[in-house]
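Every protein chain but one is kept in place in this view of the complex.
Per-chain residue numbering starts at 1, and chain names A and B are given in the order in which the chains are listed.
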Amino acid sequence: MSAPHSREPAAGGTPRAMTPAERRRAPDPRAAADWTARQTAETNLRALVGRAYPRVRGMFREPSWLFFEIFLPFLGTSAYVLVYRALRAPEAYVGFVVLGGALSAFWLNVVWSMAGQLYWEKSQGNLELYFAAPMSLMSVLLGMAAGGLAMSSTRAVAVLAISALVYAVPFHVAQWWLVAAVFALTLTALYGLGMMLASLFLLWGREAWHLTNVMVEPVYFVSGLNFPVGRLGAVGIAAIATIPFAVGLDAMRQLAFPGSGLLTGTPTPEAEALILVAMTVLFSVAAHWSMGVIERMARSRGSLSIRWQ
Amino acid sequence: MAVTAGGIGDSRRVEGLGLADTARHAWAALLLGWRVESNWADPVLFAIYTVIRPVSSMLLLTMMVAIVGGSADASSRTFVILGSALWAMLVSGLAGPAWSVLEDRERYRTLKYLYTSGATLLVLLVGRGGSRLLIGAMGSLVAILVAVALLGLRIDPAAVDWPLLLAAMLLGLPPVLALGIGLAAVCLQTRQESWNYPDAFSGAMFLVSGVVFPLAVLPRPLEALGLLNPVTWWVAGVRRAIIPGGPSSIGGAGSLWTAVTGTDAPGPAVILGALFLTGAVTTLVATALFRGSERRARDQGLLDRTTGS
Partner (left out) sequence: MSPTPPDGAPLPPAIEVAALRRTYDVKPRPVVALDGVDLEVAPGEFFGLLGPNGAGKTTLIKILTTLLLPSAGTARIFGFDVATDTRRIRRIMNMVAGGEQSGYGILTVREQLWMFSQFYGLGTREGWRRVDALVEAVGLGEQRLQRVSTLSTGQRQKMNMARGLLNDPWILFLDEPTLGLDVSAARSIREQVLAWKAEIPGRTVLLTTHYMAEADELCERIAIVDRGRILAIGTPAELKRRVQRDSIFRLAVDRLDGGPAALARLPGVVSAALASDHAPDAQHVAVNLVLREDAALGGVVTALARMGSQIRSLGKSEPTLEDVFVALVGRGLADEADDTAPLPPSEADDDLAAAHAPSHDAEAGR
């Protein structure tokens, strides 16, 4: 086959960024394979949006989640509130429970919709298509997170607002900017951890699913879901140092309920914000590194497309 | 094994199955469920996995009692510890059939084959749920042992009302599985992201089952709902059998139970009678719900779909 090539070269043959349409008409495969950093970043961003799309669409297509993700979690949070009421505990504890119940939505999103998700993608036959596409798998994971975030945020806001109203939780926030910063940092650190776990789980089959499953209650306990984490002593400090959910929740509690006198034994919110910054950097770098290493290991073992493990 | 002319998937086909066939199918499903649940890890790892969730859950609640300090007496602690340890069984029983539906439909893609096999789907799901319930029972047992060893829970084997315990277990487990079947009916209609529905549902059940606080602290409508809930009577029966004379979740000053019956707390016979009645109603309702869901799934072609997002 010696017909002259019909694909047009990029204008002037300069290395300027080609549009996707131009890229598809690149003069030869080697030129088409050479992308600028901008093209790569743009593709990753688009992949992120693309992967978030089905999750957001799914929210509207099947609204049963409103009942299971908002009403039932509110009842679950109420159960813990009533435990404290039955024990005649100080009212401040009710606020701790409500905040814990709201923020747990994000941890559940990380655990269920991110950490173990690649295993599901493998089961569905999507994982090998993700790997065979030119974007970074990190952008796919972030897309999953962003899509899941829409649902988690709705759940968190609803649980927080309804519980605060029903149980008359007294929030006394003085440093809104710090609350916003801590919240944002908690999310970035949480999703960094989620990406790291997702990459580690890439090597496993059902073990990943079970590890995901086992990361709920134990993390709730060591993070002080319903009580001040400082009361756990050394275990609480270890959790503050390693688990974004623990440190974010404690900082938010300190900022939302200042002067309660019940939140002792942990660093100040400012210090915890710095811990979250460090966690964000550490987990993101570790996720990027481990994704590369583990992808290579998975390609070597041939486990990227083995299903029904 | 005869199959009636009702055809594949027709509920009438069960008419052709004898009791022995049904029992054999349930047993096979139970064994299959056990293998699927346990063969992903070596026995030691599996044992750790089995107990880590219930123990963490128990510690979470025990910590809530502990930090309240003086206002929570030893009997409150015993009440909470025992209730939360039993909860592991309930969560497993609830999740078993629902997760089987999602796993077999989305991951292994065998739901259609199970449905078109000679056995009825309902029986198979009861078997699969039973295996998870057994695993949950192991977790509960270990959690109680941990509580005895480390948390000061005092159980006198000589004082345990063994007949009551046995009767409460025998009468209580079918409605627990029935609730799981009800959730399976929901998951037959919903998409893959329904994995945490059993957790959300059990969290809400926590509120109306008298597991960690007496029903009397609930608003009257919720208290009434709690009295119609077989899990309330199951937990009350087991608790009374293990710690005779301990505090009850039903009755007490200001409670609906006391207002209606004039007694402080129900006795063993009343507990078992109420457990039987509420359990029977729950089982009938859950079975009807599942049949309806099965019919709709068949009508809408939901049995072999994959729904991830």
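In this text, a contact is a pair of C-beta atoms (placed from the backbone, for glycine too) under 8 Å apart; a residue touches a chain by one contact, two chains touch by 3 or more.
Quantities reported herein were computed from a predicted structural model and do not represent experimental measurements.
Touch with the chain omitted from the figure is made, among A:Y130, A:Y167, A:F201 or A:F283, by A:Y130. Although one chain is not displayed, subunit B still touches it through residues 191, 301, 305-309.
Considering the complete assembly, subunit A touches the hidden chain via residues 1-7, 9, 19-21, 23-25, 27-35, 39, 42-43, 46-47, 49-51, 53-54, 57-58, 61-62, 124-126, 128-135, 140, 296, 299-302, 304-305.
Convention: only the chains that are shown with their structure count from here on.
With centres set at the average Cα position, the gap from subunit A to subunit B is 30 Å. Taken in their complex, subunit A has these residues touching subunit B: 54-55, 57-58, 62, 64-65, 68-69, 71-73, 75-76, 78-80, 82-89, 93, 108, 112-113, 120-121, 123-124, 126, 147, 205-207, 210, 213-214, 216-218, 220-221, 224-228, 231-232, 308.
For subunit B in complex with subunit A, the touching residues are 40-41, 49, 52-54, 56-57, 59-61, 63-68, 71-72, 76, 80, 106-108, 186, 189-197, 199-201, 203-204, 206-207, 212-214, 217-218, 306, 308-309.
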